[in-house]
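As you look at this complex, bear in mind that one protein chain is not there, while each of the others sits in place.
Note that the chains take the letters A and B in the order they are written out, and that residue 1 is the start of every chain.
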Amino acid sequence: MSFSSVKEPAPMSLAAAGPDALDHRRAVRWSEVRLIATVIAKRLLAGVVVLFIVTVLIFLFIHAAPGGPEVAIAGLDATPEQLAAIRELYRLDDPLPVQYWTYISSALTGDLGTSFMLREPVADAIGRALSGVTIPLIIITWTTALVFGVSLGYISARKRGQLLDRTIVGITVVGATAPMFATGLLISTVFGVQLRWFPFFGSGSGGLDTLYHLVLPALTMVIVMLASTTRISRVRFAQVLEEDQYAFAKARGVSPRAIFGRIIFRNSAVQLITWAGSVIVGLMTGLIIVEQIYSLPGIGSLLITAIGSRDIPMIQGITLVIAVAIVLVTIIVDVLCIIVDPRIRRGMEADA
Amino acid sequence: MTTAITMTTTTTTTIAPPALEVRGLTVTAQRDGHPVPITEDLDLTVAPGEAVAIVGESGSGKSVTAKALMRLLPMGLTVDGAVHLGGRDTTGFTERRMRRLRGTEISMVMQDPFTMLNPMETCGAQLAVTLTGPDGRRLSGARRREEVVRRLAEVGITDPAVADKYPFELSGGMRQRVGIAAAISRNPRVIIADEPTTALDVTTQKEILDLLNSLRTTHRIAVVLITHDLGVAFSLCDRVYVMYAGQIVETADASTLMDQPKHPYTASLLAADPPIDRRVEKLASIPGSVPPPGRRPAACRFAPRCEWAVDACRERPIELLQVGEDHAARCIRFAEIGDGLQALAMARRDQPHTGSLAVPAAPVITTRDARRVYGEKVAVAGATIEVRRGESVGIVGESGSGKTTLARMLVGLTLPSSGSVQVGGVELSSRLSRADRDRVRSTVQMAFQDPSSTLNPSRSVGSTLREALRLVSLEKLDERTAELLELVGLPPDYAKRMPAQLSGGERQRVAIARGLARDPDVLVCDEVVSALDVSVQAHILNLLRDLQTKLGIGYVFITHDLAVVRQITDRVYVMRRGEIVESGPTDQVLDEPRDDYTRSLLASVPSH
Partner (left out) sequence: MTATSVIPAVRRTRWGVGSLPPVTVTIALVILAGVIVMVLFPGIAPLDPDRIDAAAALQGPSAAHWLGTDELGRDVLSRVIAGARTAFLAPLGLATGIVALSLTIGLIAGYAGGWVDTFIGRIVDVLYAVPALLVAIVVVGVTGGGFVMAIVILTIFGLPSSTRLFRAAAMERVRLPYIEAARTVGTSPVRILFTQMLPTLRPLIVATLFLQFTYGLIEVSTLSFLGLGVPPGASDWGRMMFENRASISANAWATIAPGVLLVLLAVSTNVVGDWLYNRYEAKERQR
């Protein structure tokens, strides 16, 4: 394209900013919105397929357990009549696909069956465990780990190579690796049993007391998550700080705040969002350990006891909930990344 | 009663202070505890609106200088010396004060327009971030938009939609313009352009250089152009500073430097630049290589490579001496050798034109309508070319011309989507017999562009060569390796070295040796000299010419540089957007181009 002389400022600047250009921009934005909506729809569909596969697998797998579910329920020394009665009760003689269908259709209405060991609807037990303990714990841990981890990572990256950075890296190496059950035991023993600063057993009596009881468990999980978040953020921030775009922004006098928000943060957003998703998934595994150590009646303990008692509906219900959560998290992370990074967006538009 | 007293004041005409003045700029790095100077004692003066070039090859320290001027050095480097902006001394300024100066007094444009811009923001948003209204606050939406469009127009972008595009949606030239617009958005006095056109095509390069030139008048911006390309320097700048191994070795205005260089390095640099208007018998090159920081000689830095060096040159550090009006050089022998230097510089202009070396023979490679598409994109649109034994054929074009894709098709790395490629009588396809494939491999081989990745870094030079040699025969591998190395001018003990221990030029030689291992009839050279310094480039081109005579080998030479084409090819194909737009004997195409595109290519080359 030829270079036009610039003796006078282009007189068409006002006209160029006029209605035509505006419409064009509106059209671009609208097509982007449509794209994102399509992507969400596609991902949800894929998620459903994955969930289908997962539930089938779980279903088959449980029914393939030695002795069949009826032995699990009644115990190994049940009489044949008792076994037959159980089979009758739970309709275990129906062909598998029918059993599966019954399960799924009731699951969609919120009925996940009845727990063998607790004798109450699975959905209720899960709901209680989640709202009472698990979800508050996840929220506290996730927020703390991310906020402090990203901040520490940024500080570390800014001062990379210097003493502060090396100290942080040194500490986070230990923190990120120490197995949660080891740190959990250590913390509950030291801060709970010995120093008696915080309770280390059970979830208290609701409200503030529960939060008080969640401090040590949250701390246990935060240590690992914060350390690894710091490391991941530091690596990414340091990368961006070495890039030309950072030097160029500084060279032309962009304010430090704008540099942080637009260059450093935006260029790390995709990695951070993806990582935040991994943290949630990692917390699900961590929950199991932590709830065991601190005897919290959350979904992790529920799962362990269900496994121990061969409580099939409960196991199915909890794994279903976990699978749904993982699928949702993956979809949200994907969609957010698309929204944040224009390259992914425009790349998809080109393919579309 | 008051009497009005009129005072007559004699106004002395004051000369405006220089836009940029640098005294004694020294950048030091810390290596293993002791300080290592990267650049030493640089003095620079740039008047308002003037354009000044800092020319140097790799290892000269020119890029470090650019960052040092803005106080944007990476950690681990310290800077000493005074930098005056518009008469104000900035030494001892805190980072806070410097920040206020950046963008408003001094600004910078970098080499790679892609990495310079934020991929996450639209061009308009990036431009607008430094725009403020008269009250110093950020502008409102509509006003901001107006300003952005106006700034884009200032750099020649008349389509306002560009403001809503992301950098990755624009071409290299457009991105560089956006970068320049962003850099000058607050009307700095000085803009430092660090190799701004190195990553661009030659036609785009011209546009950007013209743009920078015009900004001198419209915005009264002084330009400090950092480059390794003398042609670029001379086409834009009034004065030139030549740097070598961390020091300024000569400075003068452009025409004086061109005609009367007073430092051997400058003269050699001028002589080594391949001329575009004629083919010379042998390209002047500079023996040896640039000493890295920490291993520079204490006395004259250039002495080890200088043909005029005497004992006095190696005794004491050499000062920058005044050799003429506004002309300084760091050479104590400038008076005696002045004529010799001038002769060297002129030589490339006076050397007679030599004819091509080719003797017409049977074709080794032929393509007929070879076409390569990637989905919707057409990389090569039906190319029909011929390469004969013993001749050197050039394929010249800019980025996106398809020349690299065509080269890959000739070697079999990429198969044509349609059309045919025949090598040594064998038609290339995905289902070739072992014997056919072998025949192809022994007929044509390839050498690649990037010296830093053309050799496997974890294998020694010898093992890389043996890997190729063993496919011919398993006997006497060590002997044949030594022979190959000798052929490309390297000592046989290089076989034990790792690529990291070799310089860029040496690595390219090894790459060429590898290409010759199977004794091919044709060697395809894909931009093999483009990433090398000018003096090293001359070595390699001479070597290739020698090999052509000695081995009777033919070349397919892919390049964007027309001067190189003139020196090393007998025939040339010009490509544009996947099509061959012109072809013929090199001299004919370059002297009397028939196609408009060829003409514009020739016109865009900055010459001297």
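In this section, contacts are C-beta pairs under 8 Å (C-beta built on N, C-alpha and C of every residue); 3 or more make two chains touch, one makes a residue touch a chain.
Computed from a predicted structure; not experimentally measured.
Undergrad: Looking beyond the chains shown, say which of A:107, A:322 or A:337 touches the absent one.
TA: Only one listed residue reaches the unshown chain, and that is A:322.
Undergrad: Tell me which of B:74, B:317, B:491 or B:552 is the one touching the absent chain.
TA: Selected residue, touching the omitted chain: B:74.
Undergrad: Which listed residue, A:269, A:304 or A:339, touches the chain dropped from view?
TA: A:304
Undergrad: Pick out the residues on chain B that sit against the missing chain.
TA: 29-33, 38, 57-59, 61-64, 74-77, 111, 198, 228, 292-293, 411-413, 437-438, 441, 445-450, 452-459, 464, 467-468, 471, 511, 514-515, 517-518, 531, 533
Undergrad: Touching residues of chain A against the unshown chain: what are they?
TA: That gives, for chain A, the contact residues 50, 61-62, 65-66, 160-161, 165-166, 169-170, 173-174, 176-183, 185-186, 189, 242, 281-282, 284-285, 288-289, 292, 303-304, 307-308, 310, 315, 319, 322, 326, 330.
Keep in mind that, in the parts below, only the chains that are shown with their structure count from here on.
Undergrad: Distance between chain A and chain B based on Cα centroids, please, to the nearest Å.
TA: So the centroids are 49 Å from each other.
Undergrad: Please output the residues of chain B touching chain A within their complex, sorted ascending.
TA: Touch list, chain B to chain A: 67, 70, 72, 74-76, 99-104, 107-110, 112, 115-121, 125-126, 129-130, 142, 145-146, 149-150, 153-156, 158, 160-161, 164, 166, 168-169, 173-174, 179, 182-183, 185-186, 207, 210-211, 214, 218.
Undergrad: Within the complex, which stretch of chain A touches chain B?
TA: 1-7, 9-10, 12-14, 16-17, 21, 24-25, 28, 160-161, 242-245, 247-254, 256, 258, 262-263, 266-267, 269, 340-343, 346
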